[in-house]
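Everything on this sheet refers to the single structure shown next.
Note that one protein chain of the assembly has been removed; the remaining protein chains are unaltered in position.
Right after this comes chain A.
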Amino acid sequence: MIAETGHFALVLALAVAIVQASVPLAGARRGKMAWMAVAGPATILQFLFIAISFAALTHGYITSDFSLMNVASNSHTEKPLLYKIAGVWGNHEGSLLLWVTILALFGMAVTMFGRNLPPGLKARALAVQAMISIGFLLFLLLTSNPFVRVDPPPFDGNGLNPMLQDPGLALHPPMLYLGYVGFSMAFSFAIAALLEGRVDAAWARWVRPWTLAAWVLLTGGIVLGSWWAYYTLGWGGWWYWDPVENASFMPWLVGTALLHSAIVVEKRDALKSWTILLAIITFGFSLLGTFLVRSGVLTSVHAFATDPARGVFILLLLVVAVGGSLALYAARAPSMKLGGLFSPLSREGSLLFNNVLMSTGAATVLLGTLYPLISDAFDLGKISVGPPFFNSVFLPLMVPMVLVMALAPMMSWKRGDLGGVLGRLKIVAVISVLVAAATWQLQGGSAGPWWSAAGLGLAAWLGLGTLADLADRIRLFQAPVQAPFRAFALPRSTWGMMVAHFGLAVFIVGLTASSAWTTEKVQTQKIGETISIAGYQVTLKGIEQVPGPNYIARRGTFEIARNGTVIAEMYPEKRAYRNPPRPITTAAIRSGITGDLYVVIGDPDGKEGGEAGYVTRLYFNPCIPWLWAGGLLLMLGGLISLADRRHRIGAPARASRSSAA
C-alpha cells in the first residue's frame, strides 16, 4: 500500500510539473502575475509529492519489503541499517528517484530564497526547471519504476554489492547528484534569460550562488569517490580516468569555467553570451553523464542496442534539452548586447583564456570517453582509451591554465599590466624554479620521472603566487600593522578565491608526489617476518578470523616500527561477504603529512592455513593527504565565497539597475 502511494505520488508530481512548466511560462509571456505566481506553490507541491514517493521507497528498504522488485534485487535483511538506506540510491531506479527529489528540492529552494527575483525571470526559470522534471519523472514512470511488485516475493533479497557498503560511498551519489542537479538551476536561469532576452549583472548575481553551491557539492562528490576508490580498491590508486569518473569530471570542468565567466558578467557585464552557453553546456554534460552511466552504453555499444529502452529515452531527453536550448541560444544570442570592452591582457582576458583551456580540457575528456564507442559503432575497430591517453593529452592543457591562475587575480579589470604583475611575482617565480630544481636533485635526477619537478614547481608558483596576491592586497610589507585589519576587511569572495586557488596548489603537490614516488613491496610474508619500506619496518604479527555483521574478515595484525621503535599497529582486512558472496579488501592506512603507509592483506600463499605466509602488499604513497586537503580547501573556498555579503543581502532590484544603465 505504501509503495502504491509512492507510485501514485510520482504521477501526481508529474501532473504538478506539467502545470508548473506551462502556466507560469504563459503568464510571463502575457504579463499575468496570477499565472506566474502559480510557479511558487507548484514547486512546493511537487517537492511534497516526490518526497512522499522517496519516503515510500525508503520505507520499503528499511522494512525489507521484498515484494518490491527493486528492494528484492538490491537489499538484504542482514545489511546494516545505514546501507539499507543507502541502498535506496544504490541502484538505477532509486538513484533516478533521488535525482528528481533533489531537482524538486532545488526548485523549492528558488521559491523560498528567491523572493526578490523579478517575477518574470523566476516564473520562466521555474517553468524550465519543471520541464526537466517532467522528462525525468516520465523516465521513471515509463522505463524505471522503482515500485514494481514481484509475486511471489522472495524470501530474502539479493543484497547490495559489498563494495558499495561503505560510508564514503553511501554519501557519494547524493553529493554528486546535488552537484549535477544544482547545475540545472544555472541552466534554467540561462534559458529563462534567453526567453526574456535579457542578461545583465543582476542575472549573474542570482545565478552565481546556485552555480557555486552546485560546484562545491560536485567537488565534494568527486573527492569522496576518489577517496573511496583509494581505500577500497586496494592498491593506492585514486583516479582511473574511468568513463564513469569522467562523466562527473566533465561537468566539473565546464562548471568551473561557468563559475568564473559568471564573475565577468557580474562585475564587467561582458562575456554574457559565452556564460549562457557555458550554463547550457554544463547541464548538458550533467545529462550526458547520466546518460553514459544509466544507459549501459559504456559496458558495450551492443548491450545498449539489445536493451535500448532506457538509453534511448535519456538520449532523447539529452537531445531535446541540449538541442532545444542550443537552438534557442543560436536564435537569441546574436541579439544580446556586447558588454564592457577589455583587452586580452586583463583580468577578464585571463579568465577567458582559462575558460578556453578548461573547455578544451572538458572536450578532450569527452572525446576520450566517447571515442571507443564511436570507433566501435562505426566499425573502426575496438580500441581502448585509458589513463595513458588522458594523462598525456589532458594534463598538458592544465599547465598554462595553472600558470595563468596565479597571474589572473593580480591583473586589473579591463586593461591589465602584465609586466607589472610579473614584476610583483618575480620572487615567486624564482622560488618556484628553485623548488623544481631541488625536486629534481632530491629524486636523483632522471631516477624519477621528469614531470615531478615541473609539477612541484607549478604548485609552488600557484600556491606562493596566491599568497603574494594576498600579501599585496593587505599591504603586508608596506603597512604590516594594519595588515590584519585589511585582511579582515577583504570581501569573502576574495578569500574564497584565494583559499580555493591555494587548495588547487596543495592538490597538485599531492597529485605529483603520489604519482611520481609511490613505493611498493609485494611479497609472501610469514608470521613474524619484517619487511622494510620507506623507512618503516612492517612486521606481520598474526592473522585471525573476525566476524562482521554480514561478512567474515581475515584480519592481519601488523606492527609498524621506525628506526627500531614500534609506533603503531595496523589491521588490514580481507572480507568475504555473504550476500552477495564477494571478497573485499579493506586496506589499513596510516596517514601522515609526508604520505600514507598503506597495508593490504591477501590470500595465504600455497598451503591452506598459511604456514608458508600470506601475500601482503605494502605501499608508501607520498603526500596523499595533500590531495584530500586540496579537495577540501577547494570546497571551503567555494563555501566562503558563497557566504559573501552580496549573496546574503541578495541582488539589487532589477528596475533600479536597468534604469541606471
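Heads up, the rule we're going with is that a residue touches a chain if its C-beta (ideal position, glycine included) is under 8 Å from a C-beta of that chain, and two chains touch if they have at least 3 such contacts; residues count from 1.
The definition used in the following text is that contacts and distances are computed from a predicted model.
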item	value
Options "Sarcosine oxidase subunit alpha", "Cytochrome c-type biogenesis protein", "NADH-quinone oxidoreductase subunit N" or "ABC transporter permease": UniProt name of the undisplayed chain	"Cytochrome c-type biogenesis protein"
Full-complex contact with the absent chain, from A:Pro173, A:Gly220 or A:Gly595	A:Pro173
Absent-chain contact - pick from A:Leu12, A:Ala37 or A:Val244	A:Val244
Per the touch definition above, residue among A:Leu467, A:Ala483, A:Val522 or A:Ile543 touching the missing chain	A:Val522
Absent chain, residues of chain A that touch it	73-74, 90-92, 95, 158, 160-161, 163-164, 169, 172-173, 176, 221, 225, 228-229, 232-235, 237, 240, 242-245, 247-248, 289, 293-294, 296, 298-299, 338, 341, 344, 352-353, 356-357, 359-360, 363-364, 367-368, 371, 375, 380-389, 392-394, 397, 522-524, 580, 582-585, 600, 602, 605, 615, 617
